[in-house]
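Heads up, one of the protein chains got dropped from this complex, but the rest are sitting where they should.
Here the chain labels run A and B in written order, and each chain numbers its own residues starting at 1.
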Amino acid sequence: MQEMGFQTAGYEAEPPEVMARNINVGVRLLSAAMVSFFGAFLFAYVYLKERDAGAVWRPSSVKVPTGTGIGVLACVLVSALLTGVAVDALRRRGEGAWRGPAAISLLLIYAALGVQCYQWASLPFTPGSGPYASVFVAWTGFYGGVALLTSIYWLQTMVTGSFRTRHVPAGPVVSVAGAAGGEGAISGRIQVEARSFAFYWYFLAGVQVVTFLLLYVVA
Amino acid sequence: MSARRLGALLAAVLVVGGGVAIGLYVALFLEASPPPVQAAVIGRRVAALELQTVAEVGHGENSFWVSYYARTPGHKWVHSTILRVPAYSLVHVTVYQYDSATGLRNPLWGQPRGVVGGVMYVNGKPVKVLNPELASHTFAIPELGVSVPLPGVDEEAPNQCSNAPCTLAEAHNTITFTFRTRGPGKYRWQCFVPCAAGFIFGFGGPMQSIGYMDGELEVQSS
Partner (left out) sequence: MSAAAIPAAGPVREPWWRGLGRFNVFTGIVLGIGGYLIGALVIGHVLSKGIPAQTETNQNDIEFVCGILLGIVGFLVGMGFLNYPIARLTGAAPTLREKEEKGIARYFTLCTDHKVVGIQYLWGVLFFFLVAGLNAMLIRTQLLYPTEHFWSADNYITLVGLHGTMMMMMTTSMVLGPFGNYFVPVMVGAKRMAFPRIEALSFWLLPVAGVVLLAAVGAKGFPTGWTGYANLSVQAKLGMDCYLISFALIGISMALVGFNMLVTVYTMRAPGMTWTRLPIFVWSVIATAFLQLLAAPVLIAGMSLVLLDRVVGTTFFMPFSGGSPFLYENLFWFFGHPEVYILALPGFGLVLEILPVFSRKPLWGYRLAVAGLMGVALLSFFVWQHHLFVSGINPDLRPFFMFTTELISIPTALVFLNAMGTLFRGKIRFSVPMLFALALFFNFFIGGASGVFLSDAPSDVSTHGSFFVMAHFHYTIMGGLVFAFFGGLFYWFPKMFGVHLNEKLGKLQFWLFFIFFNLTFFPLFAVGMLGQPRRVSAYSPSLQWLNDWVTAAAYMIGLSFAVFVVNVVYSCFFERRRPEANPWHSKGIEWQLPTPIPVDNFERVPVINASPYEYGTPEAPLVANLNPSHAEVVAAGG
C-alpha cells in the first residue's frame, strides 16, 4: 500500500493492529458520548412527563404509532442478532463466512431507517401536539439521524471493503489477539473492527429497546 | 521577497485591513436612533407633551408592532420616543390612546403614581385608580417614580385606527397628567405592560426597542 509522492508514505506501513486498537478503544468512548447524548432526551422525557402527567403531556388525540415502532425495533434487534452471528462466523471460519450475515445485517439497518422515515411521513400528530409529541419527534429523529446513520456508514464500509477484496489472495496474517487470520490483507483489522462494531451496535440496540419502552409502551 | 519585506507588507495589511475591518464591524452595530421631539414650552418652567399609542404601526418593516408616537410643537406626529423636556419643570402630558386593553400583570400599577396630585384625567374625568383589566399600556419613568396606566379603547367601538399616526376622528381615550422633572440628564422611560403581540408573553420586539414601547427622556437645563 505504499503511496509514492505521498509525503507521509511511512504511515501506511504502520501495523494494522494499531488502528484496530484505536477503533476498539474509540468505540467505547463513542458509546459513552452517546449515553450523554441520548441521556439528554431521556432527561427531557422524564422531566416533562413528571411535571405534568395529565392531559398536557399526551392529549388523547395523540395516538402512539405502535405498529411502525415495532417495525423499527424488530429490524434493529434482528440486525443486532445477525451482527453477533457474523462476528461469531468471522472468528470461527474467517472473513468469507462473516460477509453474508453482515451484509444482511446492514440491509436491516437500512430497513429500520426506511420504516422510521415512513413513520415520520405518516405521523398521526404534529411535533407541536404537546411534550410527548416533541420528545417523540426529537428522540426518534436523532436516533435515526445519528445512531442509524453512523451504524450504516460503519458497517457498509466494512462490508463493501470486504466484498471488494474477496479475491485478493491472503496476505501475511497479522497477529491480533484472538484473530485466526483470514483471506484479505486487512483481515486482521476486520477481526477487531467487526467486534468493535458489534459492541457499538449492541449498545445502540439497547438504546432502541429503551426508546421503545419509553416512547411506545409507557408513552 | 525577503522576510523584512514580507513582514512590512504583512504589517501594512494588518494595520490597513484590520482598521477597515474593525471600522466596518463597528458600523454594523450603529443604528440610527429616532429624532428627538421637543416638548412645547407653555410657560415659565411649564412644558406640554403630546403622545399617542397605536396598536399597529401599519407600515414599514415592523408594521405589526405596537408603538408610541410623539407630537412636535409644530403639531406634527413623529415616530419617536425620545422626548426633550426642560429641567425642574412641570410637564403636562396628553396621551391619545388608540390601542385596546391588555390588562396589567401587577394590579398595583393601576394607580397613577409620581404625578401631581396622584391623579390622572381620562377623557376629562379624574381617576385615582384604574381597574387593572382596562389598562392597555403604561407610561413609566422609573427614576422619577412616574407610572401612569393608560386605559385602552373599547374593542367594539366604531372607527378603529389602523394606520399610524392616528387622528382624533378615530376611536381613542384621552389621558392627561402632570409630572415634575428633576435635574438635567437622560432618563429611561417605557411601557411596563408586556404588550408586544406575537412575542411570547408579550415581551420582546417593540417592548425593547426605542421608538416603540421604550424611550428616553432628555431633561435639559432651560
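Keep this in mind: a contact is a pair of C-beta atoms (placed from the backbone, for glycine too) under 8 Å apart; a residue touches a chain by one contact, two chains touch by 3 or more.
Predicted, not measured: the structure shown is a model, and the values here were computed from it.
*Asks:* Since one chain is left out of the picture, which of the remaining chains does it touch in the full complex?
*Replies:* Counting the whole assembly, the omitted chain is in touch with A, B.
*Asks:* Please identify which residue in A:A40, A:C117 or A:L213 touches the non-displayed chain.
*Replies:* Residue touching the chain left out of view: A:A40.
*Asks:* Spell out, residue by residue, where the missing chain touches chain B.
*Replies:* 3-4, 6-8, 10-11, 14, 22, 25-26, 28-31, 33, 61-62, 185-188, 198-200, 203-204, 208-210, 214, 216
*Asks:* In the complete complex, which positions of chain A touch the hidden chain?
*Replies:* Interface with the chain not displayed, on the chain A side: 1-8, 10-12, 14, 18-19, 21-22, 25-26, 29-30, 32-37, 39-41, 43-44, 47-48, 51-52, 56-57, 126-128, 130-131, 133-135, 137-138, 142, 153, 156-157, 160-161, 163-165, 186, 189.
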